[in-house]
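A protein chain is absent from this complex, but the other protein chains hold their places.
Let's look at subunit A:
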Amino acid sequence: MVQYNFKKITVVPTGKDFIDIILSRTQRRTPTQVHKGYAISRLRQFYMRKVKFTQQNFHDKLSTIIEEFPRLDDIHPFYGDLLHVLYNKDHYKLALGQINTARNLIGKIAKDYVKLLKYGDSLYRCKSLKVAALGRMCTVIKRVSPSLAYLEQIRQHMARLPSIDPNTRTILICGYPNVGKSSFINKITRADVDVQPYAFTTKSLFVGHTDYKYLRYQVIDTPGILDRPFEDRNIIEMCSITALAHLRAAVLFFLDISGSCGYSIAQQAALFHSIKSLFMNKPLIIVCNKTDLQPLEGISEDDKKLVMEMKAEAMKTVIGQGGEATDDDSVLLTMSTLTEDGVIAVKNAACERLLNQRVELKMKSKKLNDCLNRFHVAMPKPRDQKDRPPCIPQAVLEAKAKKAEETAEKEKRKLERDLENENGGAGVYSASLKKHYILADDEWKEDVMPEILDGHNVYDFIDPDILMRLEELEREEGALQGLEADDDFEMDGAELTPEEQAALAEIRKKKSLLIQQHRIKKSTAESRPTVPRKFDKDKQFTAERMGRQLSSLGLDPSMAIDRARSRSRGRKRERSPDRGGNDGLDSMEVDGDQQNKKLRVRSRSASRSRSKSRPPGEVVPGEGLKDTAQKKKAIKMAKRSSKKRNKDARRGEADRVIPTLKPKHLFSGKRSTGKTDRQKFPLLWIHIQQPVASHVWGSCIRYAVQLQQPAIVENLFVC
């Protein structure tokens, strides 16, 4: 089936956009790099590819445009005529023709330039040829851009055309403007056509669908037609004329007998007679609309005569179709779309007439005879004269009856809403919500309920067995508390032996010592260096110490020492000098003494001046500073300046020792980014952070030379 839906046409880009799209596509999808030194054949191929690729893309896109736009000669004549009326066939064909020539021209350009590229002997020449080729192709498109813009506009309009199937059952509505055609279609279908009091509200065809006897009918609403000679008609009227001319449909000619559309019945009758040639071979029904304003019987004699004339014409079409020559009322009908009076009758009549006509035609056609002898509708022969009505079980009948009663009752029952309406409406009457309370005594319904009474929430006591529940809860809680109490375990000192007591005292002392140590460590963490155990000053964690402690406990340390040593032995064996001096006193007290030199110093000073016992954190003004705050700030500044140094484990300002000048991990291995370059040459980087005078540079170089660091000297000049 040919497409009658023009929504699927791809967007036509404007000339400029078209060029941009294709050129950027070429840039993205073809190789981009080429160098002067490549072989000439490679250069030529590179540029030829670009030219051909561009041409191919232009060709493809232009071809899609040409193919997707419908050819006015290939589609149904209804659509062909409609498009001609709307867009002017010649203009349309010209535009498409221009696109076609553009496509051919681009093909020719590409062919010529590819031929020329074969003679290109340098990069520059090939490149200029490619630039010329692409430029010419783009100029062709630029010249054609008005056509592209026109086609885009057409496409947008075409997409909004109604998709009418010219071959299926169709009902066409025509008449003067403002007679009620759009209201009618709104009533019988779901099409939402705009209905306004001014003429020519409907400016194009609209389609809606309706059902009758299990078949779908198209209903087409047309713009109003004025009584004018054919040549003077504008585009909007021509749309309806086209529809009338090409579609095999049932025609409903609308007549406004009240004259409220602004045109008299005489004018409408004149229109009817001028276009009656278009009604040939179509079931015609004359519909008198707006009967709520003016019934058909009440019109004047002249008008009645005109209407009867029209009816006679319409009857002719009935006779012409071989229908009954009765004065059937299915030729002249009255209705009112406002009161919906007679609307369904009109629709049914139109559908019926159309169906009959189509069936007749189909019966007469030759094709049907081939099918007909393959059909056989079997009608069962009645066995006897017994009447066999459908069997409905008794229960169902009763249920139905009950339901009928209920609905009747519902209608009789008085609703709250009715009550409200009676007593003054929504703002005046407020329904009493307590009407339906279920209480022990009905007189309590209107009582006022307090919420708080004697400081208690009334709702808390509403439950009648609330007291019982409270007692239960309390019992449970008591039980839980008892369980908790059982978990507490109290240590009684009298249960231990004296050795155990001594051990306990030792353990507690050691624990408190450890805690103290840990606290000191934490408080000085900010300005204490994190030194690996190798460089640990106090030598707390040597294997010998462990051995001594174990032997003091009475155990044999040799195996433990061996194990520890075997694990810690790396490439370089550290010979830790035996810091003697504390062999005898290797009990736990010594650790604390050695560690807390600072503390010892402070405690000594504190013990000297016992008369002035000051808390350790207090700061008094003095030493040149005016008050506590300033002194605190000074202390803070002093601490801050030394913090970084301490963290780096430097002894003071002048300590500039670099322990390893060439750490192995920085000078070996491959890394692409310069992560290790920075760290390899410390002297260099230090000086680069601050601007330095030239003599400092000199000394730096000398120092580097001293250290025999030729790499540094080299890098000095490189950087």
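In this section, a contact is a pair of C-beta atoms (placed from the backbone, for glycine too) under 8 Å apart; a residue touches a chain by one contact, two chains touch by 3 or more; residues count from 1.
We adopt the following convention: contacts and distances are computed from a predicted model.
This complex has a chain not shown, and the name its UniProt record holds, of "60S ribosomal protein L14-2", "Ribosome biogenesis protein NSA2 homolog", "Cytoplasmic tRNA 2-thiolation protein 1" or "SERTA domain-containing protein 1", is "Ribosome biogenesis protein NSA2 homolog".
Per the touch definition above, the residue from A:93, A:118 or A:678 contacting the chain not shown is A:118.
Only one residue in the set A:162, A:262, A:295 or A:547 touches the chain that does not appear here, and it is A:162.
Within the whole complex, the absent chain has one touching residue among A:34, A:66, A:96 or A:132, and that is A:132. The omitted chain makes contact with just one of the residues A:206, A:263, A:279 or A:681: A:206. Along subunit A, the points of touch with the absent chain fall at residues 27, 112-113, 115-116, 118-119, 121, 124-125, 128-129, 132-133, 160-163, 191-192, 194, 203-204, 206-207.
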